[in-house]
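Everything on this sheet refers to the single structure shown next.
The complex appears here minus one protein chain, its other protein chains still in place.
So, chain A:
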Amino acid sequence: KRVRDTRTKLAPAYHLILEGILILWIIRLLFSKTYKLQERSDLTLKEKEELIEEWQPEPLVPPVPKDHPALNYNIVSGPPTHIITVNGKECINFASFNFLGLLNNEKVKSAAQASLKKYGVGTCGPRGFYGTFDVHLELEERLAKFMRTEEAIIYSYGFATIASAIPAYSKRGDIVFVDEAACFAIQKGLQASRSNIKLFKHNDMADLERLLKEQETEDQKNPRKARVTRRFIVVEGLYMNTGDICPLPELIKLKYKYKVRIFLEESLSFGVLGEHGRGITEHFGINIDDIDLISANMENSLASIGGFCCGRSFIIDHQRLSGQGYCFSASLPPLLAAAAIEALNIMEDSPDIFQTLRAKCERIHKALQGISGLKVVGESFSPALHLQLEESCGSRENDVKLLKRVVDYCMNSGIALTQARYLEKEEKCLPPPSIRVVITVEQTEQELDKAASLLKEAAQSVLN
């Protein structure tokens, strides 16, 4: 007979109690109500309906006063070339960025016509989906060869070029050091990138170095994070808002000292600076591989539409899949690409136009000195100058009105000028109101002198 061992192994008491408590807890959780975080205030259906009834939104857009300076545009009848018909009056054009006078060039127009006959107008698709034409590939090759870089990429809109290029590389958590006077397209690109933006004073290398040093000390506190945080400096070759150039040699030194990459925006300096028009790198004699990315738009010197970025393949190829304005937008109409290729041909064939342009800029820069009440802002070789009031009359609105009277006086006497337009609430560092003076190769010396003397007269009569 086997005697059953009645002393079955009982678990210790605390074990059973613990299990019992856990079972009770599970039962409680199963039957308790789900906890909604959102609706803390339990409103009844009727109260909700009342709230919906009562809510009044703002109007979609606030009304714009009829005399707002930016509301009534100048109407240009006919082509905006050297002689321009503005609001019915014929004037000499000192307002369009047609630096090399290629807007009205017959060779450019006939190249565009040939392209129009072959391809029609639109491309009907983005680059990825049957929107890549052989003209685009040719233009990219030509631009890369001209700028002596490995590769170039074309965008169909000048503004979108730098605004898509920056967010393709700089993401949340990266650091970008940007000049205060950077143009709006750069600001939008920075906003889209969600990176940390650090502004340094315009062209002030000491301020930039201070910021870089501060960043270095931050890095030493957290080296792991620093190893994955990318850093960039974004500057313009020739600033649109102030007409001066960035000190590129010092920037290159800072680049290698603090290991920051440089993005250079050359919309105004492409086709203007340098012996052959290659921009500010040629002007200073810097090796182009030292600049990580050069971005420019083709809407100024090349008198076409669109923009391009050029640099090493390692950098540019990335934009073909992550540049938003490149992947998600239709490609550049072929006739505009053909016009740009022809304009590039002209630039390569006659490199003396750059000297001519520079001479004219120097001439008018000198002639505009000494106007009472207006000061010239910009380098002597910059073809886009600003004329600002020497003394502000108190409010920006009044300054704008005063400058408008100067511009109207000049327009009535046959010189077309415009004020520089900004979105006052959107700019990070709003430049003061100014008149834009643009010099092109097509303007003769008499016309330059006439413009200078007319401005003197206008300033005299309006400001005194």
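To be clear about the criterion, a contact is a pair of C-beta atoms (placed from the backbone, for glycine too) under 8 Å apart; a residue touches a chain by one contact, two chains touch by 3 or more; residues count from 1.
What we mean here is this: contacts and distances are computed from a predicted model.
With the options "Peripherin-2", "Cytoplasmic tRNA 2-thiolation protein 2", "serine C-palmitoyltransferase" or "Tectonin beta-propeller repeat-containing protein 1" in hand, the undepicted chain maps to the protein name "serine C-palmitoyltransferase" (source: UniProt). The hidden chain makes contact, of the residues A:29, A:71 or A:206, with A:71.
Between the chain not shown and the residues A:112, A:245 or A:294, the one that touches is A:112.
When the missing chain is restored to the complex, the residue among A:15, A:253 or A:421 that touches it is A:421.
For the chain missing from the display, the contacting residue among A:83, A:330 or A:400 is A:330, taking the whole complex into account. Among A:156, A:242 or A:434, the one in contact with the hidden chain is A:156. Mapped onto chain A, contacts with the missing chain fall at residues 38, 43, 48, 51-52, 55-64, 68, 70-71, 73-81, 84, 86, 93, 95-98, 102-104, 108-109, 112-113, 116-125, 127-134, 137, 156-160, 163, 169, 183-185, 188, 191-192, 226-231, 256, 259, 261, 289, 297, 299-300, 302-305, 312-315, 317-318, 320-321, 324-325, 327-330, 332-333, 335-336, 339, 416, 418-423, 426, 436.
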